[in-house]
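Of the protein chains in this complex, one is absent; all others appear in place.
On to subunit A.
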Amino acid sequence: MALAKAKSDATEARLAGLSLPEGGASWAREARQDALNRLTGMGLPQRRDEYWRFTSPAEFLAPETPRAEIALDAPGFDDTEVLRVVFTDGVFDAEASDDLAQENLEIERYADAVTKDIHWIKGLLGVLETAGQNRVDRPFATFNTAFAEDGIVLRATGKVSKPVHLDYRRSDDRAEAVLRHMVRVEDGAELTLLESGVGAARLNTGMEVDIADRGTFHHVRMQGRDHERRAATHVFARLGEESVFKSFTLSLNGMMTRNEVIITLKGDDAVAHVAGAALGDGRDFHHDDTVFITHDAVNCESRQVFKKVLRNGATGVFQGKILVEPDAQKTDGYQISQSLLLDEDANFLAKPELEIYADDVQCSHGSTSGAIDETALFYLKSRGIPEDKAQDLLVLAFVAEALAEIEDEGLAETLRGQLAGWLERRR
């Protein structure tokens, strides 16, 4: 089917002047070419596309990279012992990074991995991304497969003791970054991946995560501080039997953020939890969490817990879907998205969806939007707690359910500190 004229024009305009990365092994060149073909076939999104009804893709479509003020030092995970991998303006920064060596972990630059004739990512690159285009198009993910030149490739073969920390930095106020990360967690292995930092004026990250049977993958991300960030991110995950995937994202500030998480529970008894807290202040803040979880095996559990605190015209969006395939009996699916609107100018738009083809299934979803509980506020104040402090306590309480999804208490504490700091600065 031919694309509508507006769509093909917009796609052409965005792709003009871009060319696929040069070099690479033949399989990598093929994967990129295939992605480009698919991308021109589906076209980049337009506002009238159902999946972009609440979020304008304009910021991602502009052919020229917008300028974005370089923010203060990005918040890192300073209290955690990590293997640090730094990307500056979207390029691996060996100087600033730790040695890429760690027990039970194969770690390598994506830019290097794609040059090798034989590499395990050959069977994964673009595969989860392509499969993740079920029911809806995700063109910016396909864009990522086509154009990403750098990123990290991780293969955990056992319990990896230190988390790998992807630390995004920026030196150029017009940096455009397209990063691709490939992750494989082998049978029984465990890996924690952290992400933080400002990344780029416009950032597109894509990650494919393949978790083998009994593997565990934890992902904690802080999208922090820079007010003018534009980021489109995709995490695609495929889960084997009894495997565990947990992802949490804290987003403070940012102009336009669209975080998509697409998970398929492929093996029986697998568990996937996706959670996030986003705090936004001001008309320029737009944050979109779009989640799609497919249950395709028996007795799997999925949870989505998203909280947004919005004020001064900030907008929050949640689109969350649970798809239960016919054979996915004994599915336990839970989804909650809530917003706390600190004033009447803030907006929260939510679209929770269930699509269920199995009969022995427990799925619940809910979405709420509300203001600060005045009775609770008065109770706190009547005990001598000043208004702003009382409000902060209630905000922290509101996001607590999402933060509780982070298993590592140390990491949770780091994020709580970031939240408290954000609230403090808003006084």
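Everything that follows uses one rule, which is that a contact is a pair of C-beta atoms (placed from the backbone, for glycine too) under 8 Å apart; a residue touches a chain by one contact, two chains touch by 3 or more; residues count from 1.
Convention: contacts and distances are computed from a predicted model.
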| item | value |
| --- | --- |
| Among "Succinate dehydrogenase flavoprotein subunit", "Sarcosine oxidase subunit gamma family protein", "ABC transporter, permease protein" or "Fe-S cluster assembly ATP-binding protein", the UniProt name of the subunit that does not appear here | "Fe-S cluster assembly ATP-binding protein" |
| Residue in contact with the excluded chain [from A:K351, A:H365, A:K389 or A:R426] | A:K389 |
| Selected residue (touches chain absent from view) among A:F77, A:F92 or A:F398 | A:F398 |
| Chain not shown, touching residues in subunit A | 373-376, 378-387, 389-390, 393-394, 396-398, 400-401 |
